[in-house]
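What you see is the complex with one protein chain gone and the rest in place.
Each chain gets a letter, A, B and C, in the order it is written, and its residues are counted from 1.
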Amino acid sequence: MGRKVAIVGVGMTKFVRRAQETGKELAFYATKEALNYCGMKLNQIDAVVIGSAPDTFDGVHMKGEYLLDGAGGFNKPTLRCFVGGGTGVFAVACGWYHIASGVIDSCLVVCEEKMSSYQPHPQAAFLTIFDHTTERPLKPNLLWIFALEMNRYMTTYGLKKEDIARVAVKNKRNALDHPSAQLKEEVTLEDVLNSEVLAYPVQRLDVSPVSDGACAIVMVNEYIARRVTSKPVWIEGVGWALDTAYWTNRDLAYPRYVEEAARMAYKMAGVTNPRYDIHVAEPYDPFDYKELHHMEGLLLCDRGEAPRMTADGLTERDGELPVCPSGGLLGVGNPIAAAGLMKVIEIFLQLRGEAGKRQIARKAKRGLAQAWGDLMQVGTVVVLGI
Amino acid sequence: MKVAIVGMGITPLRPLSPDLSYKELVFSAAVKAYNECGINPRKDVDTFITCAEDYNEGTSIFDEYTPDQLGGALKPNHTLTQDGLQGIIAACLQIKTGYFNIAVVEAHAKSSNILTPDGIAMCALDPIYIRPLNLSSYFIAGLEFNRFLHSSNLDPAICGEVVVKNHRNALKNPYAAFPANLTLDDYFASEVLSFPLRKLDVSEGADGACVFVLACESVADSLTKKPIWISGFGWNSGTPNLETRNWDELSYVEKAAKMAYDMAGIRNPRRELHFAEIDDTFSYKELQHLQALGIADRMEIESFLKRESYPEGSFPINPSGGSLGMGHLYEATGLLRLYSACLQLRKEAGSFQLPKSDCALVHSWRGLPTESTACVIISNKRS
Amino acid sequence: MRFLGTGLKEEDIKERKVSLTYWKADAKYTWDCGQAIGRYLSGLKEGKIIGVKCHKCGRILVPPRIFCEECFCLLSEWVELKDTGQVNTFSLCYVTWDVKRIKEPQIPAVIEIDGASPGIGIMHLLGEVKPEKVHIGMKVVAVWKEKEKREGAITDILYFKPIEK
Partner (left out) sequence: MKNIEIKAFAGELPVESLYTAGIAGERFFRSLKEEGTLLATYCPKCELLLLPPKIYCENCFEELREWRKVKNEGILKSYTILHIGPDGKRKEIPEIVGMIKMKDTTTVLIHRLGNVKEEELEIGMRVEAVFKPEKERKGDINDILYFQPIRKG
């Protein structure tokens, strides 16, 4: 069953609000760094997987085609995969199946987003993710669905805003140590709770910024991995699930799509008790409550229990289960697909003990990264181990 | 591990399809595909792949809307922004990992719903160096076509022959949207879009959906009596940049074909295969692709086209009518070629059935302004 | 590892301190509604909310569709639902879709429609209600556009308002 697949190199750009670089140039920077990380050359790479979220951000139709030379895809088998916000982690699953199939031996996975191209403000691009006939005429925005989901989550489990705001405080603090971080400011619980209300219950500091940036990793089969590094990080499991598009027919309090994706990845990884078997986690945190929501979906705690774990400090870098030690999207930034891959890179660095100031206190042999997207609909999970 | 096509469904291509939404179109193709192999998608399918582009759908993050009509809700689904043939390849890769037994691949087009195809096509052009020139994307085909005629020293009439052949082939294909009995005179009377490219050189958009079910070797035989085996596949991209590409060679097609031929153990495609369904988005592309795929070389292309490429010839090309005769289905175009070829291999092509059709090459191109391509080799024998 | 990338300030863009090109996409569509959404919109024009019943799982669904995504069977039992329901979740939104601040919030909500199965709702707006009075579980009724102004769109319902006790 399936050949072993490892990550051997990682690279990323700074995450910034407006990059001067074109999307291709951002992709090149990240890709070149990833190759340098493991001392590989582009001609040693068999295939390329590109991940990027909607074309409307960059303002380029067929964005996967447009980006491919910057991503090292020239003269190579290249595919661009796409599951909305879940893309960054899914792209790793896509790279995994290239190599696990035995058809491809080495593969670049490159994720890029240049949201700043969209005018006048990138958030407006989200209007067109809604159903063109039954929803778009109501002029919805992205905050609506987050707020609707957050409200449902809070109400179902009787949570208060401060239970949730702690995530923003933790992640923004963690990001102070990340060289790519877009937001380097420490905030207090009061700052979050007093920040302006955008869409009750969502306030400004509950939300990650819009960003430009790119990330890349090098994935290889077992034989190449052993040759190029003494510390390969193995893909132990991958999982993804997409729930129905009829999101107003679902209970938003619990992300069952994340659970399905996690169960698929855990099964492949042989993880039977995720609370003990997972040592560090990077769940997707575009909004602070999402980190909690996703911890529950990932079966890292009982439903409605993630806020307590956070309040008890268990998810801090020196806690039992460090969560988003990178600083997450809330701190490092949210260039959609690149943000998901940033999480995979963080787990790679943590497992290798190369996370520098961000290195978690406990010893970690297995970690996971997870992303989420679409109409609160898709879960993508990668379990990594050494 | 071998992979087989065990079920397929299609909606007949039409220039318009006002009675069905895209979801309903896909549902109807999916029901046919699942019925062919007797599966229940809610229980039996392990992974779903949809090929779609946001701008062609008019929706950002279109993958949101893909699972329900396929029976894929809450299961592994993902989108590729590629031609459906790359979707087939992704399904093969997934099955070959050993973790997936049954995969579904879907693509569709509602060309009739796109009011501004030219405006949308322009959004695919480089925003810094090309798009500000404010030129319809047809100029790329015009430049390439003209360069092709110049460097191969061919008469434009040969492209007229491709147009005539493919539209005529479509006359016998009940799924085709644009069958026609044309002559070379009709071709030369057709308006020039971007010299030397004429309107009849361009395949017209149609509406339709296509769904495939693929299975691993161990379950394929239990699902169908007529499995079609995928014996090789390859895909490749050149450069998206108009400035750096080699306009005289389609090395990306050569590379993709070599990958597929090597996997299938084919040394001489013309001798070892029986026919091909290849990309003819533009008439001249069929000729370029024939050469790059190693089917006919530059010296013999004219005689090959006139003598061998017809349904009664030694190596029929696009007996279905191709995109010119059937209609262009955007991301579903490659699936349409594959569907047509599978019908031949199953001996179910009815009035356009070829006498000799046990193995074939299927090829697709991602369209302007790209250099992305895919090849799949299929056979009705396990080999 | 190097972390490359050049951040620009808002002024760099606004004052054109760097080379920029502008493009407005010409991307227009008419999406075919088909059987299910065609009925839904035609119903809205008549002041009705149309759903569909799945004969297998028994769920009554809105917006209607010709397939049950759970049972994967063809649906054709169209059902007229009530134009009342209850708030499943809501938000008070001070930002418009194109990121403009507003003083009086829009109140988007998921509204479970009476006559549909529990938990089956649609997205719409609430109106004629003070923001602080809105709560999950609140009973609401559709406020329709005047008949002659309806065009067969989700906006034929202006908003939902609380049902007076």
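Keep in mind that, in the parts below, contacts are C-beta pairs under 8 Å (C-beta built on N, C-alpha and C of every residue); 3 or more make two chains touch, one makes a residue touch a chain.
Keep in mind the model is a prediction, meaning the values are calculated, not measured.
> Pick out which of B:C51, B:I89, B:L197 or B:A292 touches the chain that's been left out of the picture.
Reading the full complex, the residue touching the unseen chain is B:L197.
> Tell me which of A:G72, A:G88 or A:G340 is the one touching the absent chain.
Looking across A:G72, A:G88 or A:G340, the contact with the absent chain belongs to A:G72.
> Just name the one of B:S152, B:N241, B:S314 or B:Q353 that touches the chain not displayed here.
Selected residue, touching the omitted chain: B:N241.
> Using the touch rule from the top, list residues of chain C that touch the missing partner.
Against the missing chain, chain C presents residues 6, 8, 13, 18-33, 35, 37-39, 41-43, 45, 50, 78, 152-153.
> Mind listing the chain B residues that contact the chain we can't see here?
18, 54-55, 58-60, 113, 115-119, 122-123, 127-130, 132-136, 138-139, 142-147, 150, 191-197, 239, 241-244, 247
> Applying the definition given at the start, please give the residues of chain A touching the unseen chain.
Considering the whole complex, chain A reaches the absent chain at 18-22, 24-25, 28, 31-32, 35, 41-43, 56, 58-59, 69-70, 72, 74-75, 117-120, 124-125, 127-128, 132-133, 136.
The rule is short, and it goes like this: only the chains that are shown with their structure count from here on.
> On a C-alpha centroid basis, what's the spacing between chain A and chain B, in Å?
33
> Starting from the mean Cα coordinates of chain B and chain C, work out the distance between those two points in Å.
36
> Please tell me the distance, in whole Å, between the geometric centres of chain A and chain C computed from their C-alpha atoms.
Taking the average C-alpha coordinate of chain A and of chain C, the gap between them is 27 Å.
> When you check chain B against every other chain, which residues touch at least two of them?
55, 58, 67-68, 73, 120, 123, 127-128
> Identify all positions of chain C at which a residue touches two or more other chains, and write them in rising order.
Answer for chain C, listing residues that touch two or more other chains: 23, 25, 29, 31, 33, 37, 65, 69.
> Can you list the residues on chain B that touch chain A in the complex?
48, 53-55, 58-61, 63-68, 72-82, 86, 90, 92-99, 120-121, 123-124, 126-128, 234-241, 244, 251-252, 255-256, 259, 263, 366, 369-370, 372
> Could you please specify the touching residues of chain C with respect to chain A in the complex?
1-10, 12-13, 18, 23, 25, 29, 31, 33, 37, 40-41, 61, 63, 65, 69, 88-99, 105, 108-110, 119-125, 131, 136, 153-155
> Would you mind writing out the residues of chain C in touch with chain B in their complex?
21, 23, 25-38, 65-67, 69-72, 74
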